[in-house]
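One chain of protein is taken out of this complex; the other chains stay put.
We call the chains A, B and C, going by the order they appear; numbering starts again at 1 in every chain.
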Amino acid sequence: MNFADENFELREVQKLEGHTDRVWSLAWKPTTGVDGAPAVLASCSGDKTVRIWEQSSATGSFQCKAVLEDTHNRTVRSCAWSPSGKLLATASFDATTAIWEDVGGDFTCVSTLEGHENEVKSVSWNASGSLLATCGRDKSVWIWEVLPHNEFDCVSVLQGHTQDVKMVQWHPSMDILFSCSYDNTIKVWAEDGGNDDWHCVQTLNESSSGHTSTVWALSFNASGDKMVSCSDDLTIKIWGADIMSMQSGDENAPWTHLCTLSGYHDRTIFSVHWSREGIICTGAADDAIRLFVESEESVADGPMYKLLTKKEKAHDMDVNAVLWSSTGNKLLASASDDGTVKIWELGSSSGQKKLQL
Amino acid sequence: MDCIEDIFESSLKLEETHFKDGYDEGHADGLISGKEEGRQVGLKTGFEIGEELGFYRGCVDVWNSAARVDPNFISVRIQKTIKQMDELLHSYPILEPEKESGSDMIDALRLKFRAICASLNMKLEYNGYPKTSDVEF
Amino acid sequence: MVSGLINANPVVYEKKERRTRSSPGDVDEYAVEQIDQLEIFDHIRDIKDPEHPYSLEELKVITEDAVEVDDNRSYVRVTFTPTVEHCSMATVIGLCLRVKLMRSLPPRYKVDIRVAPGTHATEAAVNKQLNDKERVAAALENPNLVDMVDECLAPSYE
């Protein structure tokens, strides 16, 4: 694809209001927004609730379909749909992770995972939906196996981070787990043989030209051979690994620093997400949303990225989460301290046509 | 049909009772043995470690007995973890407090213990953990 | 919770007398009075120290100059000076400052709180924690902490 010839801009499609406190995180429901299935978005908030928004196929505008409340008694920090879209996992400051089942649009809490000493900050399903990872302030990362009848076994409790773990994220195709932390590092976890023996196979820290402050989030490109991470150090970093050797079963294929995008942000970057089409999106404490793409003049010794467009004042307050819809509709969702969720679409600033990729 | 259910039910009850008794018992003598081993180590820390080990020992005993009653009660994976705890407890260098491996093993035990509790959905807690001050964040 | 006072007998300084603004008789009804250093200082000067009956101003934990503000950029930075180098209350004081400003300033504002350079043993750590909004948010759901903070923010009618 080629972003060179045109100037692009984000256009606000809709503003979703309903949360009574800051919105922390978002999750597009897989298998929706494509061939007839109306797009569904979950948002979780400091108001202790999760809201489910559904796009009406008629008007194309989103409405709040359900409010998941009275289960978490503190902030709901993060939410994630299982690949099948059947289950929604929500991680809360109340030290629990709740599993919700979507039965024809109304949600019931079918299980709560307890074990973290205090705030749970992130939850993530692996590609197959067989494993669930959580992390939290107790510096630990937990891996759960999904059993029949909504049973969950704790596979392993991973200690290794020296601080508050901010986010866990599974590799898009392999059962490799990535976690990033207040201790400025990203850790890569893999299972050694089939016997639940999970351990840290790599730590990306300053010495591996990693981040110099809290790493808030990370995300993978479509093919899974690149990873982007964002941090309180006001940079985003691109990492790469030899996907071939990985698929040949060598989890230890190391991740290496490809490049650092600095000088674009002047306040903490809370969220980063890499679209299927290769557009990296960041949400930061400066209320702005930025889009980056790989630039043609990427050279042999590593790719280069350029700012595609920047949306100033995308929200009235910090932008906590940005998320491309995984399906065809090219929508971007953002969540903010101002209590709103916004839906954006990328278009050329000439304004007429939606971006054709 | 009914009777099957009955049996099932009673067996459930049985488990529970066994579990409870066993647990208390184990917990109790866990503490005791812990105290004893602790005294042997002598030092205050030694006592604490001993107590904690004892606690885990007690729990492991209980879980094992529970597993014996009804293998399905505890999943294979968890039983494996319990076994690992068992081994760790045996191999703990009680008499050589200087050995660093000790602290690593304690950590390992703690993790596995938490994993098991979480899986069994049990609110067990070893109240000897260094409590985090309530005004930290 | 810490036993005993971290700093049993702090130096207490005289309060700066309230600088009353000269209010011109007929001000333009529509003129904008920007948020300035003094206004923000007035918001935080009376916050009480978590373990003393004195205000942060009296303890010189904050001074007017410690407030840097740019109303056009909606930005404030407050630099505070803990009473002693190892004051474990530093984070609580910082938290109080942040909360008070959160409650007193328009939402558009970005607030940075930091310990004055070289005045605290674990300066970097404290600053990092105070400016991690996730941890602040979590802290403000902790009843013990909230009580403590409200205690410090409680107005003292004198």
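Methods note: contacts are C-beta pairs under 8 Å (C-beta built on N, C-alpha and C of every residue); 3 or more make two chains touch, one makes a residue touch a chain.
The working rule: contacts and distances are computed from a predicted model.
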Protein name, per the UniProt record, of whichever chain is missing from view ("3' exoribonuclease family, domain 1-domain-containing protein", "Ribonuclease P protein subunit p30", "Translation initiation factor eIF2B subunit epsilon" or "MMS19 nucleotide excision repair protein"): "MMS19 nucleotide excision repair protein"
Touching partners, among the displayed chains, of the absent chain: C
Chain not shown, touching residues in chain C: 21, 29-33, 35, 39, 42-43, 103-108, 155
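We take it that only the chains that are shown with their structure count from here on.
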Chain pair, A-C or B-C, that carries the greater number of C-beta contacts: A-C
Geometric centre distance via CA averages, chain C-chain A, whole Å: 34
Overlap residues in chain B, where contacts from two or more other chains coincide: none
Overlap residues in chain A, where contacts from two or more other chains coincide: 118
Sites on chain A touched by chain B in the complex: 113-115, 117-118, 140, 142, 145, 147, 152-157, 159, 195-196
Interface residues, chain C side, partner chain A - complex: 107-108, 110, 128, 131-135, 137-138, 141
Complex interface listing, chain B residues touching chain A: 75, 77-78, 80-81, 107, 111-112, 114-119, 121, 123, 132
